[in-house]
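To start, the structure itself, in C-alpha cells.
Every protein chain but one is kept in place in this view of the complex.
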C-alpha cells in the first residue's frame, strides 16, 4: 500500500507541475487522499469490483494497474482516449459533474446483482458532492434493493472554498446513512489500514447481500483544490500547516519504518519506479497522435447523416487550413 | 378544527364526484389527510406563516380562508386564475412537480429571515416526494442557515402504487432528519391535536432562530391517489378497509362527542356550511369567463415582440373560427 | 391481424423484446404492479417477475442515472419517465451522462438505453405533464429522439430503439395512446429502422412536415384541403435525431411550399431546425417562405385553454392557405 501511496503523490505532484508549465491541463491533486483511495482499493478485488471515481482519485488507483495513470495522463493532455480505461479494467471514466457517478455505481451494482455476478461497486465522492440530490437518491434506492455498493464519502474538509460547516449541519457525514437505513461508518481517511478494515467489512456485507454501506473517510486537503485554485484566499495558514503535519504519506511511511517494514532503500526504489511510470505516461500522452476529426467518433455507434456531412466539411476546411 | 376537517372531506368528495361527471378536471382527494393539514394550520399564524402545498392539501386549508377552496375550484376547472391566491393569502400555488415546493419554502423562510420578518414556511410533501433530490438539498441547506421552516412529510403509505417499503429502507421517514442535523419527529397524522402540538413546537423552534424541523405525519390514503387512479390494482382490500376504519374525520368527531364538544346539530351545521361554500365555489368557477388569449398574460411583465405577433395571430384565427 | 391502440402496441412490444432478450430490464415509477399509469407495462411484472420489472422510488435522476451503470454492466435498460416534463429532474444524467457514455468511454461502453416518456397536449392533464420539449432534447448531442405517430410505428420503432446500441428517447403522445389504432400482425414482428421519415400522404401543392400526434392533425388538415382541390403531402419525420434530411429535401423540393406543424413553443423549437434545414437544402425550390404552426411562446396552459394552444386542424389548414397564397 505504501508504494502505491508514494506513487500517487509523485504522479499528482508531477502532473501539477506539468500543468504549471503549460504541458498538461487543469488537474485536481490527490494530496491528502492517498490513504483513503489506496486503503479502499486494497480491500477490493480489481477483477470483480468497480471503481466510480470523482476527479481526484486517479493518481492513487495503482492497485488497478499502471494503465490508470497512463490513461489519466492522456486525459490531462486533453486527449479523448484519456477518459476511458480498456475493457477488463473496472474503473469508470473520470467524473466532473459532482455526484453524477453515484447513481452509476448503484446501476452497476444492480446490474451485477441481477446477473448473479460477483463484485461490488465503489463510488468515491466528496463532502461537497454529498449535497447533490444524486447522492441521496442513489443511496436511498441502493438500500431498498440491497445493492452491493460502498459509498465512499471523502470528507477533506472543503468543497473548493466552502467548509463542511457550510455544507451541512449534520453532526457527521456518516450520520446521513440513517436517511437511507444503511450503516454509516466514520473512519480516519489518513490511515490506510483503518480504511482497509472498514472497506473490507463493507465489501463483505455487500457481497453477502446485506446491502450498501456509507463510509465517511476524514482527510485533509493539503493544498490546492485544483491547479485553477488559490487556497490562500480561504484556508487559514495554520489549518494548512496542521493538515500538512498530518500528511498520510510520510505518516504511514514512518509507521512502517518504526516496525521495520520500510527503509530508505525501499523509499528510493518506490520513488524511482513511480517516476519512471509517470515519465513514460506523460511522454506517451503528449506524443499520442490525434485526428482533427476524432470527436465524431463514439458519439453514436453509427454517425447520423448530418454528422457525416459535418465531418466531411471539417476535413475540407482542414485541408484548406481553415478549420 | 373539526369543522375545517369536515369541510375538507366535503370539498374533496364533491370535487371527486364533479370530476366523475366531467365537470372538473383530475383531482387528488385529501381523504385521510384532513387531520394533518388542519392540525398544522391551526398551529400557524396565517398572517405571517406560509404554506407550500403539494396538490392534495388545498381542501383542508380552510383556516387560511374560504378563498383557498374557491381558487382551487377554479384550478380544477382548468382556469388559470385558479393556481393563484390573492395577495395577503400566504399560500403558494398548487405544486404538481413533486418536492419542487420544498426549496421554495426554504427560499421563502430565508427571505423572511433576511428581512427580519416574523413567520415560518411550511412545506407539505409526500412519502414519495421525499425520494426526490429537491427535498434533501433543501432540508440540508435549511439546517445550515437555520431557516424557519417546518418540513411536513405526509406519509400516507403510498406514492400512487409504490408502497413505502419500496420508497426507502429508512426505519422511519423522521430518521431522515439525521442527514441534515435537524430534529425529526414522528406523529400520528390522524390525530389533529397531536399534529397541532408538534407543529406548535416546531414553529416555536423556528421563530426562535433554532432552525427547521422534519415532521413525519403518518396517515392512510383512504382510496384513490387521484381521479385517474385505480387503487384496487395494488392496495389489498383489507388494508383499505383498515384505513377507512381509522378515518380521522369520524374518529375526531367521536372523540369530541365523547367529551360533549360535538353533536348532531353542530355536525349538520358544519356540513351545511361546507356544502354552501363548495356549491358557490364550483358555480362561480364554472361560470368564470376566460379570454381565448389569456395564456399570453403573466408570462413576462411585458410580452416579447414575438408574443405580441402570436397573440394577434391567435385573435385573428379566433375571429375566423380557426384557432 | 388485430386492431391495436398505440398503448397496446407499446405494451406488446415491450413484452416481445423482454422475451427476446433477457438483458432487457424495465423500471420506473409505478411500472410494476400498477402496470404504469397508462398501462404501458401492464402484465409485464406477472410475466417477467420483479427482477426485470422494477418499481423505483420517486426520483427521475436516479432512474436515468442508474441506467448508465446498468448499461455498463451489460444490461439493456428501458426506463420509463412517467411524464416527459419530469425528465427535467434528471437532465444532468440525460444530457451529461447517458448521452455521453459511449463518448466518455471512447467507445468502450454501448449505451442501449431506451427512455420511454409520454407527453403532449389534448388530454387536459395537470401542469408539467404535456410539455413538448423535443427541441431541447434534439440539441443534446448523443441522444436519438424518436417520436412515433401511430400504433404501427410505435411498435416498430420501439423494437428498433430497444435493439439500438445508443440511447433513444422514445416520446409517446398521450393523446394518441388510445385514439390511434392500426391493424397489426398478431405476432407483432415489426422493426422499423430509426432515422427514416415516412411520406404518409403524397401531394403536390404543399407539404406538411410533422411528427408525433401532429401527423394525425396534418392528415386531417390535408383531407380538409383536399375538399377544396388542394393536394397536400404529409411527411412524418418519425425521428428528429437522426433527421432524414434526404426524404425531407425530396418532398419539399417537389412541393415548393411547406408548413411545419409542432406542439412546442415556437422559439427555438425543433420546427426552426426543420425550416433551417429545408432552407439549406432546398432554397432554390421554395416558392414561398416555410411556415411554422407551433405552440405559442408561453408555458403549456391550463386545461380550458389547451385546445387553443396545441396546433389544431384549423390552424394547420390556415398555415397551408397562407403559404398557398404566395404566387409562384
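Letters are used for the chains, namely A, B and C, taken in the order the chains are written, and counting of residues starts over at 1 for each.
Operating definition for what follows: a residue touches a chain if its C-beta (ideal position, glycine included) is under 8 Å from a C-beta of that chain, and two chains touch if they have at least 3 such contacts.
Owing to the predicted nature of the structure, the values given are computational and were not obtained by experimental measurement.
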Partners of the unshown chain among those that are drawn: A, B, C
From C:219, C:292 or C:308, residue that would touch the chain that is not displayed: C:292
Full-complex contact with the absent chain, from C:25, C:53, C:111 or C:133: C:133
Residue of C:48, C:88, C:119 or C:177 touching the missing chain in the full complex: C:88
Omitted-chain contact residue, chosen from C:179, C:231, C:253 or C:267: C:267
Sites on chain C contacted by the missing partner chain, in the whole complex: 85-86, 88-89, 91-92, 94-96, 99-100, 103-104, 127-128, 133, 135-136, 138-142, 240-241, 243, 264-265, 267-273, 275-277, 279-280, 283, 286, 288-292, 297-299
Chain A residues touching the omitted chain (full complex): 25-26, 55, 75, 77-80, 82-83, 94, 96-98, 128-129, 131-134, 159-162, 166-168, 228-229, 233-234, 290, 292-296, 299, 304, 306-307, 310-311, 314, 317-318, 320-323
Missing-chain contacts mapped onto chain B: 80-81, 83-87, 92-93, 97, 100, 102-112, 114-115, 117, 121, 133-134, 137-138, 140-141, 144-145, 297-301, 304-306
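The working rule: only the chains that are shown with their structure count from here on.
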Chain centre separation (chain A, chain B; CA means) in Å: 43
Chain A residues counted as touching two or more neighbouring chains: 133-134, 137, 140-141, 144
Sequence positions of chain C contacting 2 or more other chains: 56-57, 59, 61-62
